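So, chain A:
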Amino acid sequence: MQEQLRILAGKMLADGRAARVLGWKRTDFETAPEPSFFTAQDDLSELVYNKYCAANLSGFMIGAGKRDGVTVVFLKPCDTYSFNQLVKEHQIDRAKAYVVGVSCGGNAKVEEMEDVGWLERCLVCTKHDHVVYDELVLDESLSRPEAQDRFGGVTRLEGLQSLERYEFWQGELSTCIRCNACRNVCPACNCKKCVFDSAKYDTAAKANVTTFEEQLFHIIRAYHVAGRCTDCGECARVCPQDIKLQLLNRKIIKDINELYGEFQAGQDTETLGPLTAFNADTDAEPSIVHTRG
Partner candidate 1 sequence: MLGRTDLPNRLRVISGAKDKDCMKCGKCSASCPSYEKMDIRPHQFVSYLQRGDVDAMMNSTTVWACLCCYACIERCPRDVKPAQIIEAARLMLIRRQGDTPYVSADDIPELLDPDTPQQLLVSALRKYTK
Partner candidate 2 sequence: MQITGEQTFTPLITAFCCNWCSYAGADLAGTSRLAYPAEVRIIKVPCSCRINPLFVLRAFQKGADGVIICGCHPGDCHYIMGNYYARRRMTLLFSLLDFMGIERGRTHLEWVSAAEGAKFAATMSGFAENIHKLGKNRRLEDLRCKSS
């Protein structure tokens, strides 16, 4: 597959159809390829594709769309949802992207450059098909890790007592170093001025001075992408402290699915998101929080 991608990229650059190719580049460590723009055919020998190419390249397309010419981008099935969502939000110029859908058999979790199993997101993956592409490069031989219940973690937490949940989150969030990697890697977090960087609202604390700051940051981070989060799992992947950030996002997704009907952000570029729509007759009252589980 890697070779097919190199050939495809080479052709696109050679015949001038593309100004650049966005893919993953070889580094000193096999387990740590780097997202990179290729503009010269000669550099394409550095283009790699393997199970360590975990980075979702959709977010880089926001910037790429502002540059001249077409950018070829390689997207795994789950990445295409982010791409679609960004097109829907007018953040990516679809006309300036040539989307090459690539097969994915799951991405590896890497610790100290060692392969230590699968990324959590790949164990619960539901996004097996590309929802947007100009061309597909598929490898049918790739098999995915055995699927687990996507909402299992959320359900387990929901089953706990309120105080237990509180303590669980205190434990998780107290390790947060506020590096903002979860925010910055998130394709949906594309505000020009993040509320946590803005001096306008007394919200820019930069680091956790009290437990409240940790809670505030993570509540707002998760809520801010409510209805827009495709569950691409990048936030949890990049967290240097391995905080189970996906649980917050998935809780919201689970609520949306249960209360307002199944919704997958990025499935298409037209459907109104669940927070910009409503159903006057069937929407639950907030008090449902008291009666559920």
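Everything that follows uses one rule, which is that contacts are C-beta pairs under 8 Å (C-beta built on N, C-alpha and C of every residue); 3 or more make two chains touch, one makes a residue touch a chain; residues count from 1.
How were these picked? Simply put, all candidates are chains of the complex that A comes from, given by their letters.
Keep in mind that this is a model prediction, so the values were computed, not measured.
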From 1 or 2, the one in contact with chain A within this complex: 2
Contact footprint of candidate 2 on chain A as seen in their complex: 154, 157-158, 162-170, 195, 201, 203, 209-213, 215-216, 219-220, 222-223, 226, 248, 251-252, 255-256, 259-260, 274-276, 278-280, 283-290, 292
